[in-house]
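A short write-up of the structure that comes next.
Only one protein chain is missing from this complex, and each of the others stays in its spot.
Let's look at chain A:
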């Protein structure tokens, strides 16, 4: 996977994760272009599209779009489920997640993503294991607060 973007129906970027080196300018350009392209698509359309040399896989959850760019030989359907598993992870961690959770706890959203995907590849698919890592960190935090 080359990058993942989360943006709202209004086109506001909520999370961006880049797995290939790009300049800030390029990132902004890509984001603008993709947000526009994806938002212009109608609900029943297919979740995949060709874009430059890449394949875009996206899905909307409530007010948020999750959008991944994968390479030619990558599997579209399993990418769709990467998105879903990430949503499940967020949901489990925040307890029925909504866009506001991601806005106010953006750093957590990044931490969870890092446990799940690393360098653009799936690192750990078990929900239990991913959340265990995050909760351990929270416990450490609590522990530190006490002292």
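To be clear about the criterion, contacts are C-beta pairs under 8 Å (C-beta built on N, C-alpha and C of every residue); 3 or more make two chains touch, one makes a residue touch a chain; residues count from 1.
The rule is simple: contacts and distances are computed from a predicted model.
Peer 1: Unshown chain, UniProt name, "AP-2 complex subunit alpha", "Ciliary neurotrophic factor", "NEDD8-activating enzyme E1 catalytic subunit" or "Phospholipid-transporting ATPase"?
Peer 2: Answer from the UniProt record of the missing subunit chain: "AP-2 complex subunit alpha".
Peer 1: Can you name the residues of chain A that touch the chain not displayed here?
Peer 2: Here the touching residues of chain A are 13, 15-16, 19-22, 26, 28, 42, 44-50, 53, 72-73, 75-78, 80-82, 84-85, 93-95, 98, 100-101, 103-108, 110-111, 114, 118-129, 133, 135-138, 140-142, 144-145.
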